[in-house]
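Apart from one protein chain that is not included, each protein chain of the complex appears where it belongs.
The first chain written gets the first letter, and so on, giving A and B; residue counts start at 1 in each chain.
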Amino acid sequence: MPAERAKGMVPDNNRGDRSEGKVCSLWRDVWERLKQNKAAIAGLFLVAVITLAAVFAPLITKYDPGVQLVWTQGPDAQLVPPGTDHWFGTDIYGRDIYSRVVYGARVSLQIGVASTIISVVIGVILGAMAGYYGGLVDDIISWLTNVIFAFPFLLFVLALVAYLPPGLPLMYAAIGIVNWAGVARIVRGQVLSAREKEYVEAATVVGGSDVRVIVKHILPNILAPVIVQATLGMGSIIMLESSLSFLGFGIQPPTPSWGYEIDQGRQYLLAGAWWWSAFPGFAIMALVLGFNLLGDGLRDALDPKQNVGEGR
Amino acid sequence: MQRSMLEVKKLKKYYPAKGPGFLKARTATKAVDGVDFTLDCGETLGLVGESGCGKSTLARLIVGLIKPTEGDIYFEGRSISDMTRGDMRRVRRDIQFVFQDPYASLNPRMTVGNIVGEPLKIHRLVKDKYRKDRIRELFDLVGLEPQHMSRYPHQLSSGQRQRIGIARALAVSPRLIVCDEPVSALDVSVQAQIINLLQDLKQRLGLTYLFIAHDLGVIGHISDRVAVMYMGRIVEIAHRDRLFGSPAHPYTKALLSATPAAHPKHRKERRIPEGEVTGSGCLNGGCRFRNRCPGAVPLCDEAEPELFDLGGGHLCACHRVKGTHRF
Partner (left out) sequence: MGEIVLSVKGLKTYFYTKSGVVPAVDGLDLELERGETLGIVGESGCGKSTAALSIMGLIPSTEGRVEQGEILFKGRNLVTLPRVEMRKIRGREISMVFQEPMTSLNPVLTIGRQVAEVFVVHRGLNQREALKETIKMLSLVGLPMPELRLREYSHQLSGGMRQRVMIAMALACKPDVLIADEPTSALDVTVQAQILQLINELKERLGTAIILITHDLGVVAEAAEKVLVMYAGKAVEYSDVNGIFDNPEHPYTKGLLASIPGHKKHGQRLDVMEGSTPNPGDHSGGCRFYPRCRYARGICRTSEPELFDLGGGHLCACHFV
């Protein structure tokens, strides 16, 4: 019944000549809707602030994250509580936690972005192939995604770390390889339904090759859920990296990483030096929360059900 | 003697249906179940039938969007399935398609100029620098202004969108256009414009149409010959005047009788067939129309009637018509 009403209801706005000004209105619409979503804007703000901090890290920090003030200033520089000089305090080696958190953002964001790119590229290619060709191709790819989902991830990383030198590229690769399955699953479903659309058939009838049909006609129209998935995935990847680093399988010292910091500070938590673990923790929370709020907001803003311009 | 452009022989398309439980037997949906017809150069063949009769599947088989389960399609005497890739590409250009829903058939992320220009690009039909001119020409041909080129589909009216769909089909200079309900999603006044346009284009460009619709008014207006489809089969095919004037198959009669009167004075006592089109699974052999047919005889349960020539190219698949005709 409600769908029925809606049909009669919504005045057919999309017909008739419209002014030229509405070119590419979809993304503008999305932005308009996103702007009205306070949580999403808060998320965007968090992500933007942390990203800017990471990019301009040398400009906004006084101390090098690696400099151990213990060597120059003696034990006075150890475990200094948060104050005007060291905003987030220092650790046992006299390193400035604030600097380490800011530089840690670089690591987290790099891994987030790079692994997301890897997983989206693999996921979109395989998902699109599975959805478009179906049959055996679909069976194989779907089987592969299921294997990935069922795969004990920690074991995989452990194995990798055992054989390869741990570091950023290894992390990108490891996380990217594991995360593409989610993207592939979403893309496959979307392609499956987009393939039935008449404009896709139309592109086939005029002689478009498979690649052309997929790249020019299907992918641009299924971008929205992929973007949402990628944004939400960014949060979980950052979480994952932190967990790995916490466990010692991730970023290796002395590169500052939030997870590693938390792990290191843990021993001093009960001794009262809460700041060593707490500030990196807040940073993780802020960034993950930011991505999740943004992703949720994007999902609502991109919801095709609210799109004006459907209808006939 | 007219040359035949398209010949369809014993064409079948079955879809394996998913049974309700995985232990239950799977019965195939017979969307198209043995269709034969020929289409002559320069004629318009109207294909009429109710929803689910397989007319859209047939259209998609002909333009090559889906592969037939059985049977063959001959284009200018050559079987499409035997063709080499290169020949196939040519044939695909010769047969184009106009879709029902002018909105769904246009990629919402492309400007309509690019949509019309895409076939030109794919087939490298014109040099890049002349592409714009050709698009302009096509826009002119279908009655659109060149300034519409930079718009997106949602910025046009439904009539304008359907014109874009037609321009895209014309871009590769096809000889046969399969129109799948091209006007049924349009308002009456816009529908009339598109019908006129299709007729003008046919004359100007010497096109052949396979015109699919469920509306007998539209079919009667535009077609030279009319084929009536019921549950995956053609049950009657005849020249337009024969079909409207003296229909032979009981289903055709029912369709004509069910069509609303053009004038309130012509309201008539109808002979509307009871019931509705049912799934194809329940009919094993026998005539497909028999359970709704007012004049079914035992023979209709036993054997499926084949198309039978009543003379003058009037074919009908009905045991009783065949019987009375012979004696």
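In this section, contacts are C-beta pairs under 8 Å (C-beta built on N, C-alpha and C of every residue); 3 or more make two chains touch, one makes a residue touch a chain.
Given the structure is predicted, the values throughout are model-derived calculations rather than measurements.
The missing chain, though absent from the display, is touched by one residue of B:71, B:117, B:220 or B:305; that residue is B:220. Contact with the chain not shown here comes from a single listed residue; of B:240, B:288 or B:320, that residue is B:240.
Looking at B:38, B:199 or B:291, the residue that reaches the missing chain in the full complex is B:199.
By the touch rule set out above, chain B reaches the unshown chain at residues 50-51, 157-160, 187-193, 195-196, 199, 214-222, 240, 244, 254-255, 257-267, 270, 272-274, 276-278.
We take it that only the chains that are shown with their structure count from here on.
With centres taken as mean Cα positions, chain B sits 48 Å from chain A. Here chain A touches chain B in the complex through residues 14-18, 20, 22-26, 197-199, 201-209, 212, 216-217, 220-221, 309, 311-312, going by the rule given at the top. Residue ranges on chain B touching chain A, taken from their complex, read 60, 63-65, 89, 92-93, 96-97, 99-110, 118-119, 122-123, 150-152, 154-158, 165, 168-169, 171-172, 185.
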